[in-house]
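All protein chains of the complex are present and in place, except for one that has been dropped.
Each chain gets a letter, A and B, in the order it is written, and its residues are counted from 1.
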Amino acid sequence: MIEVQGVAKYFGRFSALRDLSVTVREGEFVSLFGRNGAGKTTLLRILAGLTRPSSGDVRIHLSGPRSPQEARGGMGYLSHNTALYGDLTAVENLRFYANLFDLALDEAELDKRIQLVGLAGREKEPVRNYSRGMQQRLAIARAFLHDPSILLLDEPFTGLDQTGTEFLKDYLSRAHGRGKTCVMAIHDAVLGYELADRILVIESGGVAMDVARRSVSLAEFQQRYRALVKERSDAG
Amino acid sequence: MPAKVWTIFRKDLLIELRTKDSLNAMIFFGIVVLVIFNFALEAIRESIRAAVPGVLWVSFAFSGTLGLNRMFAAEKENSCLQGLLMVPVDRGIIYLGKMIAACVFMLLTEAVIFVFSLIFFNLTVWREIPYVVLVCLVGTLGFTAVGALLSAIAANTKMREVLLPLILFPVVLPILVNAVEATAIILNTVDYRQLKLPLTIMTVFTIVFATLAYLLFEYVLED
Partner (left out) sequence: MDQRGQARLDEFLGALLFAGMILALYMAFLQAPREKTMGDLQRIFYFHVSSGITGLTAFAVNFAASVMYLVRRNRWWDHVALSSAELGVMFLSIVLVTGPIWAKPVWFVWWTWSPRLTSSLVLWMLYVAYLLVRNYVLDPDRRALVSAVFGIVAFVDAPIVWFSIRWWRDIHPAPMLETGGLSPSMRPAFYTCWAVFQILFIYLLRRRFFLEASRQEVEWLQRRADMVS
């Protein structure tokens, strides 16, 4: 379970989040919508323990409440930044992270992970030579190498082609099926709607809409979301 | 803990040996500095041996700063630092791995620069070499102990490459002063017992700042 209470984050005069409170249940898949600069990335970074909130409190419950800093090992963070070293090969990248996570993964196991994301036969090549889509696939293998129970995703579909998108979608719904908690910031309304249990819209650093997916149809959600964004951009 | 320091160190070493980006630049710059000093010291050509320790350490410090500036370059690309920060290891471990890598690169550079300085300044040394190695080792450890911390600070500012030497040199001054002093003792005297004082100060400096940086590194990486 993730508990966010009255979290605010300022960067000088600019406030990215304002008094935001939300609770994500264990095993829940939450899609975060909102315009660029609405605060989605800041929220995910705060959940990941990468950014310290200016005020407010974040608790991550993984067999007992913890601060995001302590809970790091139980979380995986995937964004459009791949966090891969361009001059290392796929295997070397994964082995580096496996060692840091204290995972006893042998060569065969690492190869299997690479095959799983559809990069078989390229494991001995520097990542720099990969296409953007291939790098993103490897980034998926990297981010979830330690099989975290909370997946934090910031625009994870960026740069993926059709098959890559299908793959990640399939991967995420299986992870969700295995009871993993997912929080995903996304622009694509269809994808975000399909995967989610619950839809959150963040606007100007606060929760502007919070609905269970079952209670709205896709068309209805899209309409409401569009109206909300329009109203906000007219206002601000 | 040592295993993870090794993992981070090995990763940096692997990338550097594959690309040689930093080492090439560091070595070349170090040699350029030697050549420039050759012109600058033309007037005292007869007694140049006395100036060699200073020239050497200025060259080491300049090329070392170049390397330290590149230290977080690989981590910035693709936001690797973000991936690294999600790993449940103490931030101090990341510091130690990075610092040892920077230290090794600097020592490799120093070895090459030293050989060139023997040629350029016509020096003959054999007996002195173990002592020179010792001084370089302690001095470079001290230099990078502070350097790795300040490089992480500078890497997150808008003036990164420019800022590092400005904030680094005042802080590492004790290392430079004592390293020059110690090298001068080795090259210009026979009484090596005098080495004890500069070596002690450099060792104290290194221990104090390595400990301090180990503890403070997490604040520097926090966003």
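As a convention for this text, a contact is a pair of C-beta atoms (placed from the backbone, for glycine too) under 8 Å apart; a residue touches a chain by one contact, two chains touch by 3 or more.
Quick caveat, the model's predicted, so the values are computed rather than measured.
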item: Residue of B:Leu13, B:Ile48, B:Val133 or B:Val171 touching the missing chain in the full complex; value: B:Val171
item: Which residue of B:Ala25, B:Val133, B:Leu187 or B:Leu216 touches the chain not shown here; value: B:Leu216
item: Touch criterion as defined above, residue of A:Gln5, A:Ser54, A:Gln69 or A:Ser173 at the omitted chain; value: A:Ser54
item: Chain not shown, touching residues in chain B; value: 146, 149-150, 153, 156-159, 163, 166-167, 170-171, 173-174, 177-178, 197, 201, 204-205, 208-209, 212-213, 216, 219-220, 222-223
item: On chain A, residues whose C-beta touches the chain left out of the figure; value: 10-15, 18, 52, 54, 204, 236
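FYI, only the chains that are shown with their structure count from here on.
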item: For the chain B and chain A complex, residues of the former touching the latter; value: 3-4, 7-8, 11, 14-15, 18-19, 74, 77-80, 82-89, 222-223
item: Of all residues in chain A, those that touch chain B in their complex; value: 45, 48-52, 72-73, 75-77, 79, 81-88, 92, 96-97, 99-101, 126, 135, 142-143
